[in-house]
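Quick one: the structure is below, questions incoming.
Of the protein chains in this complex, one is absent; all others appear in place.
And now, chain A:
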Amino acid sequence: MCTYKLSRSELVELQNKRLRWLVKYVFERSPFYRRRFIENGIDPESIRTKEDLRRMPFTTKADLRDNYPLGLVSSDLSQIVRFHASSGTTGNPTVVAYTKQDVESWAELNARCLEIAGVTPKDVVQVSYGYGLFTGGLGLHYGAERLGAKVIPASTGNTKRQLKLMKDLGTTVICCTPSYGLFLAESARDEGLDPKRDLKLRVGVFGAEPWSENTRRRLEEQFVESAHDIYGMSELNGPGVAMECVMKDGLHVWEDHYIVEIIDPNTGEVLEPGEKGEMAVTTIMKEGMPLLRYRTRDITILDDEPCECGLNHARIKRILGRTDDMLKIRGICVFPSQVEEILMKTEGVSPHYQLIVDREGVMDRLMVRVEVSEDFKTDRLTDLVNLQQKLEEELKDTLSIHAVVELVEPKKLPRSEGKAQRIIDMRKI
């Protein structure tokens, strides 16, 4: 742990030093960034500290798409040892390229993530993120291996086999999406297993989609002893950019590898710690495809106070939403996480839901479909009507717009083994 236990000032000094290296590196090697510097009249020599970085324009997902596939690769192609790609639901996929050193760093960061969540070499780590072009599976796989733990590369799918592996191999750490975690817990109960008694899951490493404190409570009640949030994206290596330590009060960003800025998504202005905005990240160690001020589209809050766990790496709050996940309904921003938070604390409904937006005339309508839980006990219609009304009132209080709640039968909404598909926006069709 000592390798990354730097003081705050040592960290900042290291960041500035690595930033200077990065700026020189991309100016010399990347035609894309060289053009950026020249077009904006910025002398790379003048970027000396994190504060100077603010003069640089942002790099966006659109830049990656426009320069598909390898236009943002800075290193010599002969140095590239790996490609990953994110799904191209809206056009070209995003391809990312790693040098040998990048793969090394990535493994190291994921090993740190596991370590600060309390994972040790004695643990049996089941990686139930997808293996392949998606970075989740391999990222945590390498991290767990680097830590010296025993790895089960289960990947996604085949829930029965997942549970059997957990039981037979004594899995103590599970890595998957939070929605799949809840699904695994539910499936275990269907198989007659009590996960808290019949399985040995100590730590859960849940990421790849935003989740709430209430989901944590459910996961810890029903599935694992301690549920931790992990953050990352393929553009920034993959998982392992930030991780919740044992204090579970924000995710430590590995600031010796990444510079994080929180910006106003509309103006691009840098916000103060404590203010909510979009996270922009500069990779100060990546060689293959380094990015300057990459707009993650994730909404969070930065906290640079020291943590009780002893680490000085600044923390981000769990992701509050995404700028592109954000639904604008009648001019009001709605994040699925806000809906989830309410459903999670309400007795009688399950954590599975779907948001459907459509337009009637010129009016947008939001419908929240939610499953009645199997153990909801009533023969009285009024209890259901009350449940529906209570949910509608709480949604109205939180979202400031009216949402129609539709109660559906248990297990009727689609389950996903990767990222949950929770939004159906019919306005675009």
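Worth pointing out:
Everything below uses one rule, namely that contacts are C-beta pairs under 8 Å (C-beta built on N, C-alpha and C of every residue); 3 or more make two chains touch, one makes a residue touch a chain; residues count from 1.
The rule is simple: contacts and distances are computed from a predicted model.
Only one chain is not pictured, and the protein name UniProt records for it, out of "succinate dehydrogenase", "Potassium transporter TrkH", "Acetolactate synthase" or "Disulfide reductase", is "Acetolactate synthase".
Listed residues A:Ala62, A:Ile332 or A:Val385: the one in touch with the omitted chain is A:Val385.
Considering the complete assembly, chain A touches the hidden chain via residues 372-381, 384-385, 406-412.
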